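One protein chain omitted, others in place.
Coming up: subunit A.
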Amino acid sequence: MYRYDEFDAAFVRERTAQFSDQVNRRLTGELNEDQFRPLRLMNGLYLQLHAYMLRVAVPYGTLSGRQMRKLAHIARTYDRGYGHFTTRQNIQFNWPRLKDVPEILAELASVEMHAIQTSGNCIRNVTTDQFAGAAADEIIDPRPVAEIIRQWSSLHPEFSYLPRKFKIAITGAPADRAAIRFHDIGLQAATNAAGDVGWEVWVGGGLGRTPMIGKMINGFVPNEHLLAYLESILRVYNRYGRRDNKYKARIKILVHEEGLETIKAQVEAEFSEVRGGVLTLPQEELDRIGSYFAPPSFEDLPATPIDIARETILDPAYGRWLDNNIFSHYRPGYASVTISLKPIGGAPGDATDAQMEAVADLAERYSFDELRVSHEQNLVLPHVRVADLRAVYDGLVEAGLAEGNAGLITDMIACPGLDFCALANARSIPIAQAISHKFAAPERQAEIGDLKIKISGCINACGHHHVGHIGILGVEKKGTELYQITLGGDGTEHASVGKILGPGFVADAVPDAIERLVDVYLGRRETPDEPFIATVRRLGDAPFKEALYGTT
């Protein structure tokens, strides 16, 4: 993985000093909250319902054991003993004190981490496939380019006060595990006629109040011109994106209102000016950054089939874990392991300091000291020998992290909701917990198979409900929290936005409503292999609507 050199270290050190000065000016009152807000937001510091929240960047979701230990240390020392992994592959601490923040940042800097641009109207942390560099279906490892984009976008002087936040996701595999079509810019590896690998550029996707699927603005941008192309898009957006209404300020609205062709013409005109200029990426630079992401020293192992049926008979919980939490690795004899942060009844994405340390141990022992955070709020050990899976599993059992539910109905995304968030209209975590309890039985989950439930506590959609196969949106009506249910969303390469089925439900009625939807699916699927989303697409909303609201 990427390692800081002196330049990177000095950069983060200076940025930490700069932000510490801003914190001190706030503490002395020289800055008022209005003046401090955009500054703290440039550094991931939010003011939540109860306290400040610090969001720490995990660039493209990649961590070392040492870094994870530092996060554990911060959780223990400055917070309440846990952290929350987010849908943008970052981690949030919910209870830091403002005066401690400079110290926390210094701690982070000591392990090459920071909170730069984890919030604010700037280019946010670049996210990617959690299996990048390990997945069997990958065309190219996107992390070197993600790192280059991270560097290019860090404290970019022109793009630090954009109309609104700006999120870039990149994937090197045809199967989109990074939801690139729901980002301001999505990059998907593509190959041109000459066989060169470059990038399909998607623009104007997003969730929030106005969900939009990104549109392809360019089918192939070679590596050497990628930054020039990104700068062109950002400049068009910075100049022409709406600033009159924060809810219409994302680039998706600009693309939607102006039309893709207009925006494309503006971007291409800008690109023709900057193309071939200082932003041209030299191959040596790509190679140099790429060398940090060279494959670890894998052993030459024979392909090692995993006999899940046999293991299930011996140890059903382990069998389930193998069935759901193992992902194919491109190297024979290796696998990627998803560590579920969705225990039955838990808060999705939370991990305690002890759990973080346990995971760091496992990464160091079994995964070449590498860890990933997934956008579905789980952790990943990317490079585990198949022969070590049992040992890893046993370690996870000990840490309380061995839930074998990755991709199943209890592997939900949920935003922090009204329990923490100042924007929320409704609670999210308790809803997730109630559904989790409802479907706790492993056999039931296995029978249902792949089903993504995503829960947001308000229309800002941090819980990605629009792209949940079943989405749940908390709203507030006349002082009551109600939950609208959407159906048919999909964040992958088959992108679609879920449709609202009808009037909302009170919190207590939500698990039953979900169960009725699941029952329709189980009763109507053509074969046990037809996944939920396929059945929904085949049947349409009608039978599900009827299950919720009866015949009209």
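In this text, a contact is a pair of C-beta atoms (placed from the backbone, for glycine too) under 8 Å apart; a residue touches a chain by one contact, two chains touch by 3 or more; residues count from 1.
As a working rule, contacts and distances are computed from a predicted model.
Only one chain is not pictured, and the protein name UniProt records for it, out of "Putative spermidine/putrescine transport system ATP-binding protein", "Ion-translocating oxidoreductase complex subunit D", "Adenosine 5'-phosphosulfate reductase" or "YeeE/YedE family protein", is "Adenosine 5'-phosphosulfate reductase". Summary of contacts with the chain left out: across A:282, A:295, A:332 or A:345, the touching residue is A:282.
Between the chain not shown and the residues A:160, A:262, A:312 or A:460, the one that touches is A:160. Per the touch definition above, the residue from A:35, A:110, A:192 or A:480 contacting the chain not shown is A:35.
Interface with the hidden chain, as seen from subunit A, comprises residues 5-7, 10-11, 14-15, 18, 21-22, 25, 30, 35, 38-39, 121, 148, 151-163, 235, 238-239, 243, 273, 278-279, 281-282, 285, 288.
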